[in-house]
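Here the complex is missing one protein chain, while the rest keep their positions.
Take a look at subunit A:
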Amino acid sequence: MFSAQQSCWFVRKVICWRAAASIAWAVLLLPPTTAAFIILSRFSILHPFQWISECLSLLTSASAIFSFILLGGVIIIVGFLNLEYYTVIPNIACSKIALLGQLLHPRQFLSSLVHCIMGIIVAWCCAVTIGGRYETLGYPCVESDGSPEMCLNEYHLVLLLAGAFVGFSHSLLGVIHNMNYVSFHTVQRYKYLRFKGSLPLVVKCSATQALYSVRNYIVIYFFLGYIPKTWMCKTLNLHLNSSLHSLDTIAGLLDLCLIYHLWISATFLLFTWYITLVLFRIFVTEVYSFPVQSSFTEDSHQCLPKVITEKQPMILKFLALQDLALLSQHAPLRRSEVFSLSQPGGHPHNWNAISKECLSLLSDLTQRLIVYHDTVATNGRAKPLSTGSERKTSSDTSVSGDDPFTPKSTPLMKTPASVFTRSVVGGPQSPLTAPFTPDLDSPFASPALRRLTAPVGQCSPWHDTVQSPHIMRRGPKLWSTSTDSHVNGSPQLSPASVPSPKQEVSKPSLLAQFLQNRKEQVKNFLAKRVLIMYLFNKLPEASSQALFADSQAHIWALEGLSYLVQASFSEDRFGVVQTTLPSILSSMLVLQEAVDRHFKLPHASSKPVRSSGTMGDCHYKTLRFALRATLKTAIYRITTTFGDHLSTVQMSAEHRKRLQQFLEYKE
């Protein structure tokens, strides 16, 4: 993934530097963190002067500097992993099996391994720093027969293994809580203030997470501790000191001092890693100001209208949309560039490119919602469609080409996955996890949904379904507004033409029917097994979250469009916005209808869940609510600005009726 992105100027010139700056800051923050760790780990209330002087001498010792270099190396690796694994669109697992698939993915396995090793390194540094009984792995001891030997220092081993365990659990929890997801904030603040604001949360999270990890580790060590112990003894030819009692007993593990040291080491480890993550998030989501137009042609690919249409990398598109939303609100000078005409020719290229991209984003979301709504029956379960056979026939018809209805309107049914496919875009996933991404995993989900989320790279399955008359037919029936000629300029399907493709669809071939029956039988058989049900059952809300996973882009598109339209009322001298106003309004109204319908589905909760204080960003869980609110505000922004002038805008009767509701403040 990384090599593929190298080609992009933005990643090379901006993202890499931002990541480097965040890593540099994280390394610079290491000395104070380490000092705090040393002071806390050697804490002794009875000898305060000795405690302080010991800490000071330790901070200046050679071993401290060596471990500091090691820790710096660990931070750099963590920073690189952040850069490599980050995503702006969260990867939401819709069932237990999908989550399992993500956890067992080779890429994830590699990351866990690296985290484990880094955990051991950090734990070794901690052991050296704490000193005392933790310092070395082996120590000279006298056996019962009186001969001097090297014995295994179990305290050291326990600490090292704790580091490995915490690193491993950190990487697993990272997948479960979507820790690699980078969200953008609505409130813009300077980096220092954002960092300062998030510091208490980082401390709290690392302390609590360390507590849980240490608890789990102690339980595991109690049962399985003898395995690494004997293995260590065997490979390093060390002996167990029989005079000391071993640590994998209740008495050995109930040592409060040991537990405190384990906890403080784990806290230190998690704190440094979380700080690196937080700094990376803050730096990478910083606003980047793209020029709207450039006087030099070689820079034109860096201008907003060009950048905003690019599919890859996602971070570039997101930052461009964020910049659009901000410029439309705050920058009158840059707005005037958006409304300006090209010098020879007098075309509003900037506005056309921007509005076209925003509108296509909105219509993509609308289509996605319609397909989802069609797939999910009103009772919240998948409809028992015989889609398998239907798909076959429909693809047949489209290939044969004699059907007049299907191929013409293909661009209308542009797949939602075409713009933001969770499984392909710069995320950490690779083809192996792709089949486990939303909804695919459930055997009870209908194939239409599968098609929805299928990676666009393997273009063929979707390509077939795109032309499916089945969906096309349903369009005008349920969603009279969805096939809107304003948006795409495609001919609208007349209701009269609907019955004709039905006959073709209604006679599936014998083989297909047989296969379908077998599939149903297998499904029924599997559905009775509890474990299978547990693994494959959909997590509540997850599919809804997955549907809106990339909605931050839509929110910005809505904000950008509505603010630009609002500003055009007084600033647009050439009237370039007027030409697109009908399509903007209609696409917003269609989306509004689709979103309303989605929220009326039984499983879609009407209120956001309160985010708990974890390091994993829960922003994606509330995106759909934010989108709903932004959409309404955007329409109101346009209607309050234009008021009664909107009556002169060309629009279908249904849209006019709906717009009237907004004009009367009744929505």
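By definition in this document, contacts are C-beta pairs under 8 Å (C-beta built on N, C-alpha and C of every residue); 3 or more make two chains touch, one makes a residue touch a chain; residues count from 1.
Here is the rule we go by: contacts and distances are computed from a predicted model.
Here one chain is missing from view; checked against "Rab proteins geranylgeranyltransferase component A 2-like", "Proteasome subunit beta", "Aladin seven-bladed propeller domain-containing protein" or "Vacuolar protein sorting-associated protein 51 homolog", UniProt names that protein "Aladin seven-bladed propeller domain-containing protein".
Only one of A:189, A:239 or A:301 touches the chain withheld from this view, namely A:189. One of A:142, A:176, A:227 or A:629 touches the chain omitted from the figure, and that residue is A:629. Among A:33, A:246, A:302 or A:329, the one in contact with the hidden chain is A:329.
If you put the missing chain back, the residues of subunit A touching it would be 185-190, 193, 197, 329-330, 559, 606-608, 610-611, 619, 622-623, 625-626, 628-630, 632-633, 636-637, 640, 664-667.
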